[in-house]
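The structure appears below as structure tokens.
Every protein chain of the complex appears in place save one, which is left out.
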Amino acid sequence: MAALSINVSTVKPLGERVFVKVSPSEEKTAGGILLPDAAKEKPQVGEVVSVGPGKRNDDGTRSPAEVKVGDKVLYSKYAGTDIKLGGEEYVLLSEKDILAVVV
Amino acid sequence: MAALSINVSTVKPLGERVFVKVSPSEEKTAGGILLPDAAKEKPQVGEVVSVGPGKRNDDGTRSPAEVKVGDKVLYSKYAGTDIKLGGEEYVLLSEKDILAVVV
Amino acid sequence: MAALSINVSTVKPLGERVFVKVSPSEEKTAGGILLPDAAKEKPQVGEVVSVGPGKRNDDGTRSPAEVKVGDKVLYSKYAGTDIKLGGEEYVLLSEKDILAVVV
Amino acid sequence: MAALSINVSTVKPLGERVFVKVSPSEEKTAGGILLPDAAKEKPQVGEVVSVGPGKRNDDGTRSPAEVKVGDKVLYSKYAGTDIKLGGEEYVLLSEKDILAVVV
Amino acid sequence: MAALSINVSTVKPLGERVFVKVSPSEEKTAGGILLPDAAKEKPQVGEVVSVGPGKRNDDGTRSPAEVKVGDKVLYSKYAGTDIKLGGEEYVLLSEKDILAVVV
Amino acid sequence: MAALSINVSTVKPLGERVFVKVSPSEEKTAGGILLPDAAKEKPQVGEVVSVGPGKRNDDGTRSPAEVKVGDKVLYSKYAGTDIKLGGEEYVLLSEKDILAVVV
Partner (left out) sequence: MAALSINVSTVKPLGERVFVKVSPSEEKTAGGILLPDAAKEKPQVGEVVSVGPGKRNDDGTRSPAEVKVGDKVLYSKYAGTDIKLGGEEYVLLSEKDILAVVV
């Protein structure tokens, strides 16, 4: 197997997973998000880069994701799997870990 | 990605999630809520700001939420994800964490 | 948002939840309930004040609650969310936490 | 709310619950039950006093209980909720906690 | 309630439960069962004495048990509820805790 | 009950269970399996001796097992119930604990 070159455009999430670019925290502070209670789950801001084909239903069909490429999303800071590519942070999330879209 | 401006009207909850403005505790005391037993789950008061499209059923349809924008709700203090915007506290809840509407 | 006035008649439970006024313990002793084994779950007595629309079934219909307003109920002391209103204790229960009706 | 008088005949179990009078342990010893291994779950003997309408199925119908009033039953000592009425011990069990009928 | 006489023939298991006479350990050693690794679940040998009506399916029908009266069975030593009757050891098992029949 | 003679051919697994003869570890080393990370689940090699009738589906039918008598299988070292018969080690596994067949 030759060396594998991974960059953003080559990552294709499976199933109900969504690939998200993590927004830097400066932007979040500017946007006004503060986390008053450290004991509670904290939201993170990111932008959807690619979306899997959707969750497979019991009958074999798929439910497409509610989010689309380019959506700004809020998700739990503790959810998903972090990946760093080209100096930028990304995260592979299950769609259910996305709390809201910021329009 | 340009700086992301988040304010209340731009947050659109996904699925069965509900976006709620937390009522300040002065108001709750005035309203007569006391929590006699610290070992038990404590209710919090808030007002629904926006509502997701509803929980996705197994057949792909959605069950719309029981609550609507403007509803005063009681929910568990420990549920959901806190967000602070413009000096106000908000919370992103799953609808199942909302205990009752105060009419 | 103006100050929110909460009293018993304004609390409308969601889904399968039931709003119950806790019976004072004097009454329970008079009624003969003793709890011989402290290691086991203890029942509490209360009266149903309001009832949610019922648990949502998978097909979107609802199963109405087995209890109705005015029913005297036994429920687990450790279940639900306590609320104090006007010096009286109330509890928001899931219907499944109600063990029996006392007729 | 006037004082609530609870006695055996007034307790109506909900759903799949069964109301059982606990048999005194003298009787059990006479009947030959010994519990050789303290580390394992121990059966208790009782008599069914009243039976709920049965477990609600997904389609809204109910599956009636396998036990009926008067049945002698074996159940786990650690299951259910104890209630003492008129000096006698009772227990509110889920039907699934009843292991066998003694005919 | 008169004294309850319990013996083997009077125990009727409910649902998917199976009533099994525990085989004495001498017999097991003779039969060649050794348990090389104490950290793992250990099988026990027994004989089926009576069988419940079977697990209730979602549609209300029952799936009859795979075992029948007289079957020699292997089951987990830690499963079920022990009962001693007339100096003999018995166990009330869920059918799923029976690993195999010895024919 | 007469003494029960257990040997390999008399063990008939129930449901989705599979009876497997554990391959000695010499063979595994010869076959090239090494376990580089002790913190992770370790595979074991064995040969299928007998197979249950298959997992019971919700509608009462059975899904036959993917493995058959004679198959060499990889399974988790920590799964199932060990049995020693005639100096040889066996294991009763649920089919889901079998990871792969070695053809």
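Letters are used for the chains, namely A, B, C, D, E and F, taken in the order the chains are written, and counting of residues starts over at 1 for each.
Following the convention adopted for this analysis, contacts are C-beta pairs under 8 Å (C-beta built on N, C-alpha and C of every residue); 3 or more make two chains touch, one makes a residue touch a chain.
This is a predicted model, so every value here is computed, not measured.
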item: Shown chains touched by the chain that is not drawn here; value: A, F
item: Residues from chain F at the interface with the omitted partner, ascending; value: 21, 23, 27-28, 30-37, 40-43, 45, 47, 57-58, 61, 63, 66-67, 72, 74, 76, 95-96, 98-103
item: For chain A, residues in touch with the removed chain; value: 1, 3-7, 10-15, 17, 19, 52-53, 56, 58-60, 78, 80-86, 89, 92
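We adopt the following convention: only the chains that are shown with their structure count from here on.
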item: Interface sides of chain A and chain B: same vs different residues, half threshold; value: different
item: Interchain centroid distance [CA atoms averaged], chain B/chain C, Å; value: 22
item: Chain B and chain F, separation of their C-alpha mean positions in angstrom; value: 50
item: Multi-partner residues of chain F (at least 2 other chains); value: none
item: Full enumeration of touching chain pairs; value: A-B, B-C, C-D, D-E, E-F
